[in-house]
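Partial view: only certain chains, each at its native spot in the assembly.
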Amino acid sequence: MAALFRGSRNIWLRWNKHADFAFVSLRSMASKTPVGFIGLGNMGSPMATNLLKNGYPVIATDVFPESCKELQDIGAQVVDSPADVADRADRIITMLPSSPNVIEVYTGPNGILKKVKKGTLLIDSSTIDPAVSKEMAKAAEKMGAVFMDAPVSGGVGAASLAKLTFMVGGLEEEYEAAQELLTCMGANVVYCGQVGTGQAAKICNNMLLAIGMIGTAETMNLGIRLGLDPKLLTKILNMSSGRCWSSDKYNPVPGVMEGVPSSNNYQGGFGTTLMAKDLGLAQNTATNTKTPIPLGSLAHQIYRVMCSRGYANKDFSSIFQFLREEEGQ
Amino acid sequence: MAALFRGSRNIWLRWNKHADFAFVSLRSMASKTPVGFIGLGNMGSPMATNLLKNGYPVIATDVFPESCKELQDIGAQVVDSPADVADRADRIITMLPSSPNVIEVYTGPNGILKKVKKGTLLIDSSTIDPAVSKEMAKAAEKMGAVFMDAPVSGGVGAASLAKLTFMVGGLEEEYEAAQELLTCMGANVVYCGQVGTGQAAKICNNMLLAIGMIGTAETMNLGIRLGLDPKLLTKILNMSSGRCWSSDKYNPVPGVMEGVPSSNNYQGGFGTTLMAKDLGLAQNTATNTKTPIPLGSLAHQIYRVMCSRGYANKDFSSIFQFLREEEGQ
């Protein structure tokens, strides 16, 4: 049965290649086979919603009943456990908070692999340790299923607008099948290589992001103390070699840019705890591969300290505020 | 007499504004008043040459006779000391290696201020501690002269092509006069604020540059160890929030980009010792203003260590090589 599904999808794909537009209307028809979705949090919920919007029947589950209820109200079928999802869908997307959750959802007593069908495509969009992705891929392979890691960049807003970027690792021959679903939820889908490289790309990007953000905050703070106007300094950096995403798109200094968390008391955006989590993953993978990451490691420690000093839920650009406060205050 | 010179220069400027091309030939006539130039090193020499090319008589000096000889051969008048320069020119540019040299050249026994004329415009393009710039400005003011700091970004190549960027600090009413000369040597001239802010802007930019470069090197190294292709990882970073000048314009991984030092065995470019020097300035100004710069400070230490491990004369992007070497080699 799974083979049949996979077969039919492949035929559809084969046709689709040469006649994209012709198939748009067919694609949204009721003939689409269901997609499983596990993990209906802040990110997972709008992602699953976008699958529904694209005409895919969704079989969903989550440990929080309220999250399930919401998705059920807009058309998803809710089941009790990951195993139940695996019983009813041969394409499953998971979006979970961390490595232990992924291990549980895949290999736990009611996990996906308990009932997974041969040929099932498993796509994990959680941000986790690439070593865990590889383990899951091996475990899936033993059951005849295919596992791909596809973590995202972009936050809740991008998830709602289907503007996420997916970084995908896994067998190249399965990439096209994954892409079909991921393009319903994201604007960019990038194939990165073997299993785990999606995670690797995500972790690498976020580590460099953290370094750039702290560096920008230090630099702006120093410049202001030396008498420079923050907008002027930003302008100079952005036309020079100091330029980075944190200086030109997400400046951490209140008042320099509009529409970024620094101009909204560091509300919204990407929370410091989330950044600390991603840096923990970078740290672990670096330690495990014996790779020196002096600045990445220090960035991790700084965000870790911030988490314990009241900045846990502020946007990660609040590092400017953390460093800035005058002495004696 | 100085007032007269300054006056005539301003008239020229007023005319020049509305008839750039018409004045090109006039500009290079003998009517231009001479410009002093002190410090004829790798940077100073092409800068002075560009003044000559723009028709300015140049009165020059340097501690190395050979440097003087070269410039003399193309038309400069060489004198014995900074004091002698000050005796003959009321616009003087200095381009020196470090703070002590600047102090000596301005306030030493044969220094500029020994013979400086009232109203003389002193422009220091050295990269030094902004506190020293402020001291020099005060000392110049006592003699009735005006001091501006105008450090550059861009290397020897940019100096030769008159493509430098000048960051200028000093009295706003003198900026225009400085700009006239600086545009002969650079493509961008940015007014930053009071004396010392030119240095501040330069130091800030280079600190963030160092952080971004080390961060990029760490990230690329980690990604490669995790199985990512370096060109692909670069592409992903550059379309994401990890993007920075070191990832998209000056990538430190050999083979990712052409025409950068990493693809030329880290020859040319901006040497590690120079970066270490600028980070030392950042460190000092941060310490003096009690500003925390955790990443900037660590970047300084890393480049300092590199200087003692054989990387002193390689381009500063060689941090990738420094971090990368496999264990046991």
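Note that the chains are named A and B in the order they appear, and that numbering of residues resets to 1 at the start of each chain.
Note that contacts are C-beta pairs under 8 Å (C-beta built on N, C-alpha and C of every residue); 3 or more make two chains touch, one makes a residue touch a chain.
Just so it is clear, the structure is predicted and the values come from calculations on it, not from any experiment.
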**Message:** Assuming the complex is a homo-oligomer with 2 chains given explicitly, what is its full copy count?
**Reply:** 4
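Throughout what follows, only the chains that are shown with their structure count from here on.
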**Request:** With chain centres taken as the means of their Cα atoms, state the distance from chain A to chain B in Å.
**Result:** 42
**Of all residues in chain B, those that touch chain A in their complex** = 130, 153, 165, 167, 188, 190, 192-194, 196-197, 200-201, 203-209, 211-212, 214-216, 218-223, 225-229, 232-233, 235-237, 239-247, 249-250, 282, 285-286, 289-296, 298-299, 302, 323, 327
